[in-house]
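Have a look at the structure below, then the notes.
Only a single protein chain was left out; the remaining protein chains are all shown in position.
After this line comes chain A, so read on.
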């Protein structure tokens, strides 16, 4: 009997070791791919002049979609920020998703809105639209506000915006995100510069806004967050966007375009059925469906990412809100895998089926489960006194040093290309974070992911929750951007 357990134990140990080694090797490969992609981008970017597009009558039109639910504290500040975007041909659609605060009233007053008879064509089914507003002030001619019945999801609100969008491309963002003024110019470039493929989506790097300074909705000074939890998220975002997504972008295997900032091909998005309002990871779900549609209809598509930071979002600062966010994301991933499992290792779906899906399944979905079984195994072995401590500590050191290396490389790639932080101290501050991440941040992520899977398996009801906004730091002393 003991021998059987010993064999199982050895098999498990070796299996986990192989799994870990493959995962870490894939990170190394991603790091190589990402530096190629990031350097290529940076080299080419020095020769591009955005102002060419700015004055061109040939610029493709873009609709900016921003759903808002009870964002009364910051809504005016955020809409003003969107109105400062540099682009010759764009419209802004704010979807008031049945807010119970005075968001709509504030917008009506501030932007001189009036109800219009808008021929709203339902291409994607959503909760009913109550009214559509346009501004009587020509200065806000780009702005349109849709007031609809609450659909209990961001997806439903964005779908209503897609139905009303006039242009062939739409940019989806959250109303609380602060965008770089050149966001549209930057995101449309990969679409316009693609040689043969149809670019169905483009994304860019997101960062944490918590300690940055803003003036009238424009980011004026970038800083790593002072608080530890948002700083961990900043490091995680750099790793995910600069290293992960840029690496995938080189291979045309981008698994997801973030819900906070993404430019999409409207036709493909509509034909794919728009955002799924029942999904907890609606951004990744839409991306998967768009890719699926492209494969089914033999469209040679591409999804592109750019390493520039174009969007700043407020990160959760309390564990309670962070837990809610990550549990939801994990549930969304589980939902997605379940709903599209027939794409898994299906050659019909090309890279999506053979690379992205298996990677997400083994290294995103299964990773927290494998980690927790590893922890339980370690505990059991140590309780029974079967553990070889030097070996165990060596393996722990192996994972620890490797994870620090990967994150440091991501920071290096970011620093080599864009020197976002002004002082050495800020960079050093950021570089110290990966050393703590492994012990403080990572266990939380694993725990919340498992909670998300549990909620998915048990079908437990979980709400979208309301992110408690604290507002952004203003560059002008005494003029707080938003009340706390």
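Rule of thumb we're sticking to: a residue touches a chain if its C-beta (ideal position, glycine included) is under 8 Å from a C-beta of that chain, and two chains touch if they have at least 3 such contacts; residues count from 1.
To be clear about the criterion, contacts and distances are computed from a predicted model.
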According to its UniProt record, what is the protein name of the omitted chain, chosen from "Sugar ABC transporter, permease", "HEAT repeat protein", "Ubiquinone biosynthesis protein UbiV" or "Carbon-monoxide dehydrogenase small subunit"? "HEAT repeat protein"
Residue touching the undisplayed chain, where the options are A:92, A:107, A:191 or A:222: A:191
Hey, which of A:228, A:412 or A:444 is the one touching the hidden chain? A:412
Mind pulling the chain A residues that touch the left-out chain? 13-14, 17, 21, 24, 43-44, 46-48, 52-53, 55-60, 91, 114, 116-119, 121, 134-136, 141, 166, 189, 191-195, 391, 394-395, 397-398, 401-402, 404-405, 408-409, 411-412, 415-416, 419, 424, 427, 431
